[in-house]
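These notes concern the structure reproduced below.
Missing here is one protein chain; the remaining ones are kept as they sit in the complex.
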Amino acid sequence: MGFFQKLVNKARVKSPFVFHFNSGSCNGCDIEIIAALMPRIDIERFGMKLVGSPRHADIMLVTGPVSHQIAPRLKRIYDQMAEPKFVVAVGSCACSGGAFRGGYATLGGVDQVIPVSAYIPGCAPKPSAIAYGAYKLLEHLSEMWGLVESTPIEKVPIREYKRKADFLPHNCDTDDMEPPPDSVIQELFAPVGDESKNRPVLSEDDPTMRKRKELKKDE
Amino acid sequence: MSDTKADEITEHHPAPREGHEAEYELLDEMIGDLKDSLIEEGTYVHKQPRRIFVQVHPEKIRNVVQHMLDRYAMWQFITVSGRDLGDDLQACYHFVINDRKIAITFRLNVPRSKPEHPTISDLVPAAEFIENEVRELFGIVQVGHPNVRRIELPEDWPATEYPMRKDWEDPRGLMKKSRTTGRKEGV
Amino acid sequence: MTSANKRIVIPPRVTIPIGPQHPALKEPGMFKLTVEGERIVDAVVNIGYNHRSIEKIGENNTHLQNLYLASRICGICSATHNGNYAQAVEFAAEAEIPERAKFIRTLIWELDRIHSHILWLGVAFHEVGFDTAFMLSWRDREIVMDMLENISGNRIHHDMNTIGGVRRNISDAQKEQMLKGFDKLEERVAFYRDVAIHEKTFWNRVDGVGMLEAPVAKKTSAVGPTGRGSGLKVDVRFNDPTQAYIPMMDTGDFEMILSDRGDVAGRAVVRVIETIEAINMSRWLLNNMPDGPIRERVRPRIQPNEVLARHEAPRGELIHYLVTNGTNKPDRWKVRAPTYNNWTSMAHCLRGDYLADAPIILAAIDPCYSCTDRVVIVDGNDETMRLVSLDNLRIENNMWHKEHPRRE
Partner (left out) sequence: MQTPLDMTIQLLAQTLAVFVFPGILFITFLALLWQWVDRKAHARFQNRFGPLHTGWRGILQPLMDFLKLLGKEDLTPKAADRMSFAAVPVVMLVLSLVSAMFLPIVDMDPGTSGVQGILSFEGDLVFLLFLSTLMAVTIVLAGYFSSNRYGQTGSARTGMLLISFEIPLILALVTPALLTGSLRLSIITHELSKLSPAYIWLMIIPFIIYVISLQAELERIPFDVSHAEVEIVHGWQVEFSGKKLAMINLAEDIMLVFGAGMVTALFLGGPLLLEFIPIPLFSVEFAGFVATTWVGWIYYTLVFMFKSALVIIVLSDMRTVFARWRIGQIVRTAWKFMVPLAIINLVLVQIALTYIFPILGVV
């Protein structure tokens, strides 16, 4: 990679121009994006600038479950952006459809229409979360372009749901919680190569499972 | 939903006369003036304060609204909500009489086979868009509507599908499609 | 050139689309403005990009699920949708909720109104290019956002209400904190009121712009600050009080804010003074809050009933028409958001004004497309619109040009 290319890549990380697109959102995420521009968070610190034209933008923040009416327009606006371009889905709706899953007028999330580079979950994500999400994307980009040493991704083992307390809300009474033996803990946090094996699977005869079923029947 | 008739009857909660004098006074005046336009069944004062529900002959709705506009200055229009009652479709016109602070609902049942009734958009300009919307979602046609056009649903939506009807079965799998997650192939 | 040869030069008509993606609108809506030079001669409003079929989803959900779906109708006035749905279900079940819950619910509504109005003020400043006041007003909006987060645990979707009461209580420490916050907020809002009224560059941009006369407002059923800015007495808090508004209005300390100016300035003044009034209301609610439980148990299956729940949202009158059928799901749920009624008056406001004023006029009704959730087409012309195919239009145009040859 030449020096100039490296410089330009550095510049790309340092000065992302942000364009905001609302694809049928509830406004919650939108006003939080605007709130991120405000004195408290002020994402201009990182060089981000909200621009009004997709042609000037590097990053498009999309909010909302994509409604059928807006989907072609979203695609068109995405095509209008100049390369290199990245899309960030802001909010639960943009990530997966959120509360509007199951309706006839929405698609499930932004990634059904255009490729998405980063997801910011939350309903609505706080301004700080939006700034953090955008920053994470930039961090990832600088790793991708070799501007900083890429750190190996830390494997966080997925917790197995064995205890009753795992199913209860955190403020519930946890007197009857029994700590698991050390061997279980070691097993849980041991590095495992294949992640899919690590996924928790609850068998039908699991005691907690039965308990839940009974609870459901009572209702 | 199957037992529509039972639902219809039990939905109505007429209020006692005590504590609802103003509402009953208005309703009595209306019944006196518009006797042949109203249907007795379904016309009552609701238990919730300041609410009147009136069942109207579908073809007489213009007379009723005109009379109310003239006599009570009922200028504040709220909305039209469609309903699917099974055999019938229902359009509820909600109004507020601001001087008496009472909300009135005019309900008109139209048969599912021929869902038509006269429009009131020329009397109440604010109703123009919501009537269009009811026509689009429920298929209740307002005869004489000044500005008929597809407004709400996507342009490629079939003209015979009314998504808010109870028997709409989602022939193109849209509701299932909205539950898909993850990156789609080819994007 | 002699006077006989004199021709009036009409600037060419340009159609300028505003939206569905436009910096002035943070939400998808489309306005086709036809301008002659800088003057708007025609306006077409087209909003359907936000149709998310909430009512259909709601029919398949239980009431408790719908409570949270309702708040997702709109992020700015989520508390009003949420609370109004809760009170609709309670009306239908004929359940009486505890006094303290009523007060907390009303308090959340008023806090929501404060935050929404300050937000609007900031947006209005932004639309006229007054970015500093925009930044500062949004900075001070964080005070009320912090209060809401403190009480409910979320900044945007508070979801404080549940069927039969509220989810969280307000402790004495929180109360003290909020009272302190209100003092600061009142001082700041008074400052913004002075900025809005006395700052020449802002006032010149809103004075006499987007006129909506009272008869037209009546004809188009304008609600909320749009109607009150034209002098209409439409405020559900006073006309049809529910919850803790009933004892509040009995005190007689509060009055409806009206303005007979009818322009954008009138609406701005109504909103700013209403913010101060809402702060006073919140203070009254906090000081007079009774003790007791915050929640009453309501059975999930609601008896068959039909309810028209009205509430004064920040933007105007909000309607939830709910029909229950004895199960735990609604039979029909209809939401009429305030913005929906205000579209009709919009075309009237826009016509004859300058293009530069279009953003502030659009913003003046505080549009909320996500609330509206529907498509509206407003005809800009006085004549009725007709559907003409392109070929017919071409033929007609050619004929017209034959009849009216260009004069040289």
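The chains carry the letters A, B and C, assigned in the order they are written, with residues numbered from 1 in each.
In this section, a residue touches a chain if its C-beta (ideal position, glycine included) is under 8 Å from a C-beta of that chain, and two chains touch if they have at least 3 such contacts.
What you see is a predicted model; the values in this text were computed from it and never measured.
Undergrad: Quick one: jot down which shown chains the absent chain touches.
TA: Missing chain, whole complex, touching shown chains: A, C.
Undergrad: Per the definition of touch given earlier, which of C:His51, C:Lys102 or C:His126 contacts the omitted chain?
TA: C:His126
Undergrad: Which one touches the absent chain: A:Gly52, A:Pro115 or A:Gly146?
TA: Hidden-chain contact among the options goes to A:Gly52.
Undergrad: For the chain that's not shown, point to the residue among C:Gly58, C:Gly227, C:Gly316 or C:Pro359 touching it.
TA: Only one listed residue reaches the unshown chain, and that is C:Pro359.
Undergrad: For subunit A, which residues touch the unseen chain?
TA: So the residues of subunit A touching the missing chain come out as 5, 7-12, 14-15, 17, 38-39, 42, 44-47, 51-53, 55-56, 58, 80, 82-84.
Undergrad: In terms of residues, what is the contact footprint of the unshown chain on subunit C?
TA: The missing chain touches subunit C at positions 14-17, 22-24, 35, 37-38, 125-133, 135-136, 139, 199, 201-202, 204-205, 354-359.
Here is the rule we go by: only the chains that are shown with their structure count from here on.
Undergrad: Going by the touch criterion at the top, tell me which pair is linked by more C-beta contacts: A-C or A-B.
TA: Looking at contacts between chains, A-C has the larger number.
Undergrad: Which chain has its C-alpha centroid farthest away from the centroid of subunit C?
TA: A
Undergrad: How many angstrom lie between the centres of subunit B and subunit C, each centre taken as the mean Cα position?
TA: 23
Undergrad: Quick one: subunit A and subunit C, Cα centre-to-centre, how many Å?
TA: 30
Undergrad: Show the residues in subunit C shared as contacts by 2 or more other chains, in ascending order.
TA: Touching at least two other chains: 48, 51, 53, 56.
Undergrad: Send over the residues of subunit B in touch with two or more other chains.
TA: Within subunit B, the residues that touch at least two other chains are 153, 163.
Undergrad: Spell out the residues on subunit C that touch subunit B in their complex, using ranges where they run on.
TA: 48, 51, 53, 55-56, 91, 94, 218-221, 223, 233-234, 239-240, 303-308, 310, 317, 319, 321, 323, 325-326, 331-332, 334, 336, 340-341, 343-344, 374-379, 384-385, 387
Undergrad: Please name which positions on subunit B make contact with subunit C in the complex.
TA: The touching residues are 1, 7, 10-13, 46-48, 50-51, 53, 75-79, 81, 83-84, 92, 94, 96, 98, 101, 103, 105, 124-126, 128-130, 132-133, 146-147, 149, 151-153, 163-164.
Undergrad: Under the definition above, what is the set of subunit B residues touching subunit A in their complex?
TA: Residues 153-154, 163, 170, 174-175, 177-184, 187 of subunit B touch subunit A in their complex.
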